[in-house]
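Quick one: the structure is below, questions incoming.
Apart from one protein chain that is not included, each protein chain of the complex appears where it belongs.
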Amino acid sequence: MDCIMKKIVIGLPKGSLQETTLQLMRKAGFMISVGSRSYLPTVDDPLLEARLIRAQEISRYVEHGLLDAGITGYDWIKENDSDVEEIADLVYAKQGMAPVRWVLAVPCDSPISRVADLQGKRIATEAVGLTRRFLEKHGVQAQIEFSWGATEMKAPDLVDAIVELTETGSSLRAHSLRILETIIESTTRLIANKAAWQDPGKRAKIEQVAVLLQGALAAETQVLLKMNATQERVATITDILPALHSPTINQLNEQGWVAIESVVAKQVVREIIPRLKAAGAEGIIEIPLNKVIT
Amino acid sequence: MDCIMKKIVIGLPKGSLQETTLQLMRKAGFMISVGSRSYLPTVDDPLLEARLIRAQEISRYVEHGLLDAGITGYDWIKENDSDVEEIADLVYAKQGMAPVRWVLAVPCDSPISRVADLQGKRIATEAVGLTRRFLEKHGVQAQIEFSWGATEMKAPDLVDAIVELTETGSSLRAHSLRILETIIESTTRLIANKAAWQDPGKRAKIEQVAVLLQGALAAETQVLLKMNATQERVATITDILPALHSPTINQLNEQGWVAIESVVAKQVVREIIPRLKAAGAEGIIEIPLNKVIT
Amino acid sequence: MDCIMKKIVIGLPKGSLQETTLQLMRKAGFMISVGSRSYLPTVDDPLLEARLIRAQEISRYVEHGLLDAGITGYDWIKENDSDVEEIADLVYAKQGMAPVRWVLAVPCDSPISRVADLQGKRIATEAVGLTRRFLEKHGVQAQIEFSWGATEMKAPDLVDAIVELTETGSSLRAHSLRILETIIESTTRLIANKAAWQDPGKRAKIEQVAVLLQGALAAETQVLLKMNATQERVATITDILPALHSPTINQLNEQGWVAIESVVAKQVVREIIPRLKAAGAEGIIEIPLNKVIT
Amino acid sequence: MDCIMKKIVIGLPKGSLQETTLQLMRKAGFMISVGSRSYLPTVDDPLLEARLIRAQEISRYVEHGLLDAGITGYDWIKENDSDVEEIADLVYAKQGMAPVRWVLAVPCDSPISRVADLQGKRIATEAVGLTRRFLEKHGVQAQIEFSWGATEMKAPDLVDAIVELTETGSSLRAHSLRILETIIESTTRLIANKAAWQDPGKRAKIEQVAVLLQGALAAETQVLLKMNATQERVATITDILPALHSPTINQLNEQGWVAIESVVAKQVVREIIPRLKAAGAEGIIEIPLNKVIT
Amino acid sequence: MDCIMKKIVIGLPKGSLQETTLQLMRKAGFMISVGSRSYLPTVDDPLLEARLIRAQEISRYVEHGLLDAGITGYDWIKENDSDVEEIADLVYAKQGMAPVRWVLAVPCDSPISRVADLQGKRIATEAVGLTRRFLEKHGVQAQIEFSWGATEMKAPDLVDAIVELTETGSSLRAHSLRILETIIESTTRLIANKAAWQDPGKRAKIEQVAVLLQGALAAETQVLLKMNATQERVATITDILPALHSPTINQLNEQGWVAIESVVAKQVVREIIPRLKAAGAEGIIEIPLNKVIT
Partner (left out) sequence: MDCIMKKIVIGLPKGSLQETTLQLMRKAGFMISVGSRSYLPTVDDPLLEARLIRAQEISRYVEHGLLDAGITGYDWIKENDSDVEEIADLVYAKQGMAPVRWVLAVPCDSPISRVADLQGKRIATEAVGLTRRFLEKHGVQAQIEFSWGATEMKAPDLVDAIVELTETGSSLRAHSLRILETIIESTTRLIANKAAWQDPGKRAKIEQVAVLLQGALAAETQVLLKMNATQERVATITDILPALHSPTINQLNEQGWVAIESVVAKQVVREIIPRLKAAGAEGIIEIPLNKVIT
């Protein structure tokens, strides 16, 4: 399979998503180091070249073919209205693993209560394209100003509303802003140039990256549970284990005993451990994982 | 077992024990994040609410029922003379895993050589209660002053003796202080409110926390050793392995070979590896553990 | 084996190699902590005393018997022309795991093009011994000045050439210097005093350290791959696995299925995972390793 | 005058007021350096010994004569109810030069609206003495708990009200607390032991410290304005200058011109500069000051 | 004069120019503190409200009247093509006090050698407006892409040329870029809304701010030199002093001696001090200044 792979150039997001993305790539198996010339990180794979580019711009360069693939937010793909192939949804964001949202927000005490009330108003945002298309869809005409940052602080002093990124909403609340509507939900995506995706050699390489990234990502939320039990307890124990991955059981030398191991989601471990103990499982251990390939 | 559990409120120590405690809780399986409102960390368990409170105050609030449970030092439980249930001894402290001590110390060149010599003297301490009860037990009357910190520096200039926390004694020596007597040895404890402990639902939840915390703590000092050997070497090898956990052995496809794995204390690994090799063990590997449930 | 071991004193390199070396020692199983008296770190092994000493000086003290063993660069062993026993080559350096080189370099636009052109010139270096012996071998006489640092900056303003350490050559290029010749390639070594090496008790201890350090170092580049497969897929799968370590296979309870696990180099994992999947391997997992004893 | 001065020991506040105080002492002319033994800073004056002690404790040690003088907050003098001599009011605080306040605060949505409503309630504070006397004065009985810090976070969860220090009120607002009443306003004070103040030698030394501290403090808010003008403009110009310090006027060599200089508050400079220009002042310059002795 | 002043709202640049600007405002006499709500700093002047806004946007809000005045770069005034009143040129920039330049740059080895060669090429810049108008003036059509940052890294990989800010040119050289042409030179400006400038009350306030800022700025590069001399040396000495500010001379009590003082540029002090000494000046001292109002 390797022999047919061809070299690809991938755009990685510089800035707030950078560290998370580089760590995920490393966990996926690509040793990337960012030196003084930070635009061009070095990768220990002769078939993979990386570029560090602002998330805002990556889909534009993927569409134009200057990059074969890229990791960026769904929001910026839509802001740029880029015609690219979406390969995989990598559900992580700056903080934690929840999607982020671009929301239309107004000051808490603003009389504006629906999108229609924005007619003729002034709106600041870093996502002018998303905002324009959203307002057009609602038949509203407003003055949209590109904001160079610190957008939350501009309402109500300089503008009537803003369109801004939020993960938890806490920054908006801290600035006494009220969310009117969500414009778009966004997660991180692996995208590809359409021609590259039709090229079998490039496609094979992009698919390899996708499989490894998803494997690394899946491992962030799962662990390996191992335990011993007598034969008669096996059914009880395996009933407790989640059905997703069937447990591995093998005979031990000690008569009537088996070893059981299973990959389970981290979030259920604390719940099932007391129950497994009560069911007769002994010597339970939990092992961290770097990749889970499903 | 889960279904009978009821929600509890637990106090976690803010300050010097905070980072160690939060990491232990996370390793136990409770994802705790401390945001800007640091008194109220968020926990990803609907049956667990946490409060960040100074270790000095936790037992007071557990006793009064404002908290169902808490993690704090044995020293502060005694300082406050709190009537609480002790659930588990979590043997860790700020630095490493040794107990800490509150000691009565005097300047190296002080004429004071026994507790009785403190009669009528001036003593500075952050633990006024412990000190008062200790002196009463010895029938000594002295002036005990509450110290707001930097206690080691006060003797002999401002006071005749101090009662202060020490882990290694190095800070005392650096201030030319000599330990007269140990007042109390302290480790970290999981405590519960007495009424909460009688409530079956809360008790089940507290026991779950206890089991997981102890499991996480045990894993800090243990690893999984795995190795291969021919059948005839098994007895020799298992004789080398510590008796605590009996090794897991299973047949391999290669005729006459078995796989052996065993959880052993970290501190013996470096000793037994050369011996295991000499005894014929091959392909030995060591795996880090997140939890060891015994 | 342990009982015959005798206590040894080992010199560890203070400065640029310090953190990497301490982490390797810790991974090898020796808990070393560096307190305020940083020359004398504490080790949790009664048979091992450590000293933090500049890498430049370690081989001198090992040769004179003030240390039984030491970890230092091959370059400084040669610079000091020390008569010591080389026990193990620990292939790591400040940045990454490649050897470092001491090179003779001149300004890019210098007329000097071969070693012979250095006759009568001025050369700055921190390695006066290496440089003198190198020039003698080439029958060249030049003025060699000891440099206290920032050597790259001295040519061409203050000297005609320098002899300097380089890992990637980037610092030399940044100072517009051209490499004329490599004087020595160097990796980190475990060395021993010759008399200590003849003492069976000390030798056993030094060999233990060597085995553990090499085991820890080997684990930095390898992982454990585990997977399940049906019996008929085993041959295909094991053909894909690198030949270095033969895979461990054992029967699972589910009829016709086996578990396969194998230690493989990190750098091949990303290549073979897609192929293993295609060959029918299921539930593949990758486990980090702390030690691989071969 | 000097010859009659006697050596004194002065307590300086360790912690939040420390840096501001040390800088003020240095500006006053006392070179103080804080080494590793931070309790005992070195001072370049044989008649002045300093001790770094928590602000909370200084008045206690001054009262008992272990210190001759001290710099601490008026709040802690009152909290300790110390019988000391107040020598000078040094109007500065942690942030800026405004007094700080201890306030009684309750959650924004608390039904408590006056001091009387606290009857039988629970109050947390670091200033137990101040709070007890305040409540006694109002005839209210409540349970006052000593708080080890992070007091704002305790209401309403653990207590009904708090008594806490505030400079700008912003921390209280951030915790959704409402100020009910101000218990005490506090500024920094130079205090002396009553017996030391009666000793002419010590008093002379304490007075020297007071004059220099006040001179340095005054210079923080004042500058020297210099300007030239023709003789006939002098009256108009000096009318604009604040009356506090009468301006110094002297004849220049150039016929009919004078130089005018005056010490003025920084905060009026911006108002009077346009007016001085309009009144005919030329070459106005503003010079920073180290001390203003009035 | 004060009484006619009216309150104004001024925009201060958030980001790279922020600290320099706030310090200049403070030196001018306006105590500004930036709290957690950083958009709205507090100012100790009831007639001055400040807003922290990105330099890129200030001229837009001044033009529209949402701000009465602002401090921003000439470059962004031109980029936005804003119709505002320029009140004062405040010659400072991020690093030091030199103007900055926006330059058109291409890779060192690019065949592009004149503006005309950009026909049909791709150009990245943060200043799309400036670039478009510059190309139109030269009759060149090119694809101008808005760059979200790290612009230097995009050529030649993603674009053919860039238009970027530079102070010293070192960042461009480090990225192997060659300057083709300077598009605009820029310094910091105090600007006003045109209507506000026609309002006598607002104009008086803006003029006060301008005089104080220029006075503070002038003081950064000037000092006060004072010296004594005998009457017969005065002419020689004053010939050495720069003509800009005429020196102030006045008679001393000591017969035949005068004091001479003069404000001079810092950068000439080192040249004239040896000459003043040679000319007979005695007791020369140099005094720092806060403001020089000319």
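Per-chain numbering from 1; labels A, B, C, D and E assigned in written order.
Please note the rule applied: contacts are C-beta pairs under 8 Å (C-beta built on N, C-alpha and C of every residue); 3 or more make two chains touch, one makes a residue touch a chain.
Since we're looking at a predicted model, the values are computed, not measured.
Touch, as defined at the top, links the missing chain to these shown chains in the whole complex: C, D, E. Checked against the full complex, the candidates E:Lys6, E:Arg132 or E:Arg275 give a single residue touching the omitted chain, namely E:Arg275. For the chain left out of this panel, the touching residue among E:Val43, E:Ile179 or E:Ile287 is E:Ile287. Between the chain not shown and the residues C:Tyr61, C:Tyr74 or C:Phe134, the one that touches is C:Tyr61. In the full complex, chain E touches the hidden chain at residues 96, 170, 174, 223, 228, 250-254, 259, 266-267, 269-271, 273-275, 277-278, 283-288. If you put the missing chain back, the residues of chain D touching it would be 1-2, 28-31, 33, 35-36, 44-45, 207-208, 211-212, 215, 219, 224, 234, 245, 248-251, 258, 263, 287-294. In the full complex, chain C contacts the hidden chain through residues 14-15, 37-40, 51-54, 56-57, 60-61, 66, 145, 147-150, 153-154, 157-158, 175.
Following the convention adopted for this analysis, only the chains that are shown with their structure count from here on.
Chains making contact with chain C as well as with chain D: B. Here the spacing of chain B and chain E, counted between their Cα centres, is 59 Å. Each chain gets a centre from the mean of its Cα atoms; for chain D and chain E, those two points are 37 Å apart.
Those residues of chain D in touch with two or more other chains do not exist in this structure. Viewed as a network of touching protein chains, the structure does not reduce to a path, ring, star or complete graph. Chain pairs that touch one another, listed by label: A-B, A-C, A-E, B-C, B-D, D-E.
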